[in-house]
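The structure is given below, and queries will be raised subsequently.
For this view, one protein chain was removed and the others were kept in their places.
Entry: chain A
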Amino acid sequence: MTSISILIMTACMTGTRSACINAATLALADAGIPMRDIVTSCSAGYLCSTPLLDLNYIEDSAGGADVTVGILAKMDKVTLLQMDAKLPMDTFETVMDLATEGCKAIATYIREVLLENTKQLECQRG
């Protein structure tokens, strides 16, 4: 059995968890490793009674809730669900839905980029 090790170096302090997961997915897909689906991740929060998508460092350290969601895009299954701070149940549902939408948007974008890259490589190859 072979093992696959993934090393990620982050350059910035915001949204690192989600960025790492998305980067790892992209790298695995590009390397030609078979995967059942694309895993994407996004974070959302709740500040001043508004749900916010993709918090940056300032919004994250403001003390509000931070929900990180990782899903399998097409199969609609949740692989990662983390939360800091407390949230009442219904707000949690809105925030989680928002994060899931963000994940799906990223997944579509990743797919487009992969397709375009593959087309270009194939075209170059002749």
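As a working rule, a residue touches a chain if its C-beta (ideal position, glycine included) is under 8 Å from a C-beta of that chain, and two chains touch if they have at least 3 such contacts; residues count from 1.
The working rule: contacts and distances are computed from a predicted model.
J.: Any idea which of "TMD11 protein", "S1 motif domain-containing protein", "Gem-associated protein 7" or "Peripheral myelin protein 22" UniProt assigns to the chain that's been left out?
T.: The chain we cannot see is, by its UniProt record, "S1 motif domain-containing protein".
J.: Which listed residue (A:29, A:44, A:69 or A:98) would be found touching the missing chain in the intact complex?
T.: Final answer for the missing-chain contact: A:29.
J.: Which positions on chain A touch the chain that was left off?
T.: Residues 2, 29-36, 74-75, 114, 118, 121-122, 124-126 of chain A touch the chain that is not shown.
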